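Here the structure comes first, spelled out in structure tokens, and everything after it is commentary.
A protein chain is absent from this complex, but the other protein chains hold their places.
Chain naming follows the written order as A and B, and within any one chain the residues start at number 1.
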Amino acid sequence: MPTWRRILQRVLGARRPEVNTGLESEHPVDKSLDANLDHIKQLFADSADLVCRRLQVGHRAAALVYLKGITNSQLIQQGIAQPLLNCQRSSSLEDILACLGVSDYANMEDLHQALQQMMDGRVLLICQGIPFAVAIDVVDFPKRNIDEAESDAVVSGPLDSFIESIEDNLALIRRRLRTPHFKSKIMRLGILSRTPVAICYLVDRVDRQLLEEVEQRLQRMQAREDLPKVLDSYYVMESISDHPLSPFPQVLQTERPDVIVAHLVEGRVSILVDGSPVALVVPAAFFDLLQTADDYYIHPLFASAARWLRLSALFITTSVSALYVAVTTFHYEVIPSKLVNTVAQTRGEVPLSSFSEAIILEITVDLLREATIRLPTKVGQVIGVVGALVVGQAAVQAGLVGPLLVIVVAIATIAGFAIPNNEQATALRMLRFPMILAANYLSGFGMIIVMVAVLTHLASMDSLGEPYMRPVAPLKLRQLKDVIIRPFRKV
Amino acid sequence: MQNRHRPVVTGWQLFCLIVNTIVGTGVYTLARDVAEPAGAGGLLSMLLAGILMVVGLLGLHLLASRFPRQTLNEYIGEILGTFLGKGYLLVYALFTLLIGVSVPRAHFPVVSAWALGQTPQLVFMVPLVFVCWNVARRGVVVTARVVEMINYLTLTLIILLVIPVIPIDLDFVRPLFEKGVAGIAKGILPGLYAFAGFDVFLIVYPYVRTRRKFGIGVAALGLVTFFYLMTTLLIIGNLGIELILMTTWPLQSYLNRFALEIFERADVVFLIAWTFQIINTIVVMLYIAITCLQGAFPCLNASIVYFIVLILAIATTSYQTDYDFETRVRSTYSLIAIGFFWVTPWLLWMVSLLRGKKGESSSEEKSAA
Partner (left out) sequence: MKRRAQLSGLLLIICLVLTACWDQRPLEDMALIAGIGIDPYPESPNLMNFSLVYPLYLPDRRQGEKIELIAADNLGQAITVFERQNARQFAGGKVRVVVFGEDAARQGLEGLIDYVQVPTIDDTALVAVAERAYDLWNVQLPETERIAFQIQGMLRNAHREGNTLRITMGELITEASAFGVDAVVPVLKVLDQWRIQVDGAALFRDMQMVDTVTQDELNLLMALRNRIGEVSIVANVGVSDILCKPVVEISLIAPKPRIKPRLENGQLRVKVDFSARYVLNSYDAIADLTEPDATDALTRALESYLLIEMSRLVTKLQELRVDPLGVGKTLRAQNPKQFDPMQYREQWAQAQVDLSVDLHLTRAGTLNRNHSQRP
């Protein structure tokens, strides 16, 4: 590791604690029921949700151990407890299990392993004199209903979106892919959280190398001792990105099962994380992030126009305010004759230089945006924009900023909202500040130098082996079609 | 995934690399440079220079196609022997660096006259060269990608430049043979100077995965020649020979004559946007210089070579001299350099023929054949 990277790690890197789950060591199930229950109670001391229910199965003492809240208590009562109480034959484990009304169970020799299962929402059945624990599946995690997507909202098209439960999410995908080629492999990530993570792909379409690479990277993540928790798919995203330091997202995030299916059909790999309504798609290149689900549910002409707008938004959101600074401080010649006197007059009334004016207004707009983003509904966004305009109006009347700049910044902000991916939009918005700075020092030349530096960064990135700027650099004409227009399905 | 094992340059990237390396600052003064000796016949000089360049390209192609899987660094030793080979690479690197450095140096006076009159050369050059070097040091793949991306913009500029937006007077262009055949022949030399950088073909040749490399090279040279011809035609047709000879940067004077709707001064807008093209040229030149220096001093650590090139480039671009003196010196050494790039590949090819040296042809190309 080079020095600068080590320094960077020390300054910016997260603290990495040593963790253990308390269940690492092996602990075989004892023949004595009491010994087992004592051990469990010792481990789970002060756990209010632990239930240990002793019952008599035939002539054998037994106990059901489970966690309240994540199990279906009705099912436990009717499907497990009642049949066990009524059970006559209890000479062997097979006899006991034959009484049960549920079929999804597993026998465990190791108590700690069984307890891990319990924490996934299973009931443990431990019997006196039998060195096995039986884990019975009665999972019932609390979850919300399938709802409309908040971030990937569409005007038309399917409305259902992922929720926090991975089983339901897989079901949403399966519903759209009725083929045995659809595969989903489950891995557990995070020492403490042991979050289930599913790798989904279509076996006949996926690039084998890509799949291996994804699996390797997840396994590497699994092997990491210092990763206690995976609370959201973003944890996974950071860990599998080729360039985690880059502000540009290299993984596509979506809440929509239809988007996932579309990408799976194109041969990509999708990653679902339990507890997160956001699924990931890899590899994702720069221009993939500019597409929305909407594009495929409206007329290709409108969708293509929208794509062009988004492409122009890329330029507008990064450079318009810098252009304003460059033009008003260096190149008054390029302003149209009809406009130049008005601009000069309004600029003359402002006490600040164009540069300070632009920076202050940009920061104000960003503040407004940040403040309103956590307002309850999407109304917040609208209020944000309106608020910016109102503030702008007042600032103009007070003679703090020029009216043209308010228009320019408003256009740049609106263009920023036109970029569908939030991460990408934020990264591009951040670019405004170095651009404005460069424009203030070296006018357009400075802006170009910053642009080339950013392009270099983008060009040197790969997203899981695919060039980040494909299909533009390197040019792939066939894929480029899907960037600049939305192809017609039937011609 | 294949990118990790061996860098790959596509055919289109090769095209972009050649076009963008050749077209640089020459375009500002080209019309005057060829019109001085040849009058309106400068157009014919331009055309002849383009044809001569195709011959030069053929030399590069013949040499490189004998060693299709090896870079110049690898096979030069086989042809000339280790010691001479390293000497050749060193000379090559220095010439390329010299031409690469002269590009921003020629650009700066225009920038200085139009926009940044008081900004010291150093302040303009350091970020510019640094950004270019930052691309070049990342190797052929990133260089090709960046050049390709910038190319979309500069290609648009090139196309916009060859469209006659304001009426031209063809009577200014018609006296082609006013200065006679001798004048046209004299005009070829400054015409050739405008083609500096075509040897990037030789350097990236082994990375290109297509069989039509020579065709792509010729197409790129054709586009550049067409571009030069059209701009020269438009400038002469608009300004007239006499005014061109009095103007320092005829292209800028020509562009000053039309106003766009939003950006009213085409010359200022062009000057700024053309910086992209300047960057492209410097990037490729620095890349070639780095590559050849690495070949000349294989014992040196890669980062030390990068560093040497950066310091050399910044020092030489920031050093200030008299503009006219510099222009004279530049045209001299550029011509020597172009002669070097033009002649030595043919010589090397002959030597390799005589000594019977030949690289292995790639399995892909065999199967494709």
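Heads up, the rule we're going with is that a contact is a pair of C-beta atoms (placed from the backbone, for glycine too) under 8 Å apart; a residue touches a chain by one contact, two chains touch by 3 or more.
A quick note: this is a predicted structure, and the numbers were derived from the prediction, not measured.
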Considering the complete complex, identify which of B:T210, B:T247 or B:T316 is in touch with the unshown chain. B:T247
Of B:I51, B:L84 or B:V123, the residue in touch with the unshown chain: B:V123
Which residue of A:V343, A:A395, A:A412 or A:L464 touches the chain not shown here: A:V343
Among A:L442, A:L458 or A:V472, which residue is in touch with the absent chain? A:L442
Considering the complete complex, of B:R174, B:R212 or B:R355, the missing chain is touched by B:R174
In chain A, positions touching the absent partner: 2-4, 328-330, 332-333, 335, 337, 340-341, 343-345, 347-348, 350, 353-354, 440-443
For the chain that got dropped from the picture, name the residues of chain B it touches. 39, 113-120, 122-123, 126-127, 130, 169-178, 238-243, 246-248, 252-253, 256-259, 264-265, 267, 303, 306-307, 310, 314
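In the analysis below, only the chains that are shown with their structure count from here on.
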Chain centre separation in whole Å, for chain B relative to chain A (CA means): 46
Which chain B residues qualify as touching chain A in the complex? 1, 3-4, 10, 12-13, 111, 115-116, 119, 123-124, 127-128, 131-132, 134-135, 138, 142, 144-146, 148-150, 152, 261-265, 268-269, 272-273, 275-276, 279
Sites on chain A touched by chain B in the complex: 209-210, 213, 330-331, 333-337, 442-446, 448-449, 452-453, 455-456, 459-460, 462, 465, 467, 469, 472-475
